[in-house]
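The following block contains the structure, expressed as C-alpha cells.
Complex shown without one protein chain; remaining protein chains in place.
This part shows chain A:
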Amino acid sequence: MALDKETVAKVAHLARIKVPEDRLDSLAGELDGIVNWVEQLGEVDVEGVAPMTSAVETSLRWREDKVDDGGYPEKVTANAPDAQMNFYTTPKVVE
C-alpha cells in the first residue's frame, strides 16, 4: 500500500500539521519507507491472539466520584499564549 502525496496531505490535515506543498513528495517517500518496513508484521501468525492492551497485569482502581482538585483558573491558564480573564482565546469559531 503506497503512501502517496495526496494521502500525506490528507493525513497531515487530520493531524492538524501544516506541511508545505514542496515538502509533500519527500515526506511521502520517508513515510512510505517506514510503512513498508512495518508491513513485515504480516508474517506473524496472530490467529487467536488477544491484543495487548496493558503493559502490566493490573485492574483499574475505583475512586469516589468527587472533585478533589481545581479552583485555580489563573494557574491553569498561566501558560496560555493569549489568556484573557482566566479564559483561553481562539480565533472566532462561530459566525
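Assume a contact is a pair of C-beta atoms (placed from the backbone, for glycine too) under 8 Å apart; a residue touches a chain by one contact, two chains touch by 3 or more; residues count from 1.
Here is the rule we use: contacts and distances are computed from a predicted model.
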> Which of the following names does UniProt give to the chain that is not shown: "Beta sliding clamp", "ABC transporter permease", "Glutamyl-tRNA(Gln) amidotransferase subunit A" or "Heme chaperone HemW"?
Replying inline: "Glutamyl-tRNA(Gln) amidotransferase subunit A"
>> Tell me which of A:A2, A:V46 or A:M85 is the one touching the absent chain.
In response: A:V46
>> On chain A, where is the contact patch with the chain that was removed from view?
In response: 3, 7-8, 11-19, 27, 30-31, 33-35, 37-44, 46, 49-56, 58, 60-61, 63, 75-82, 88-91, 93
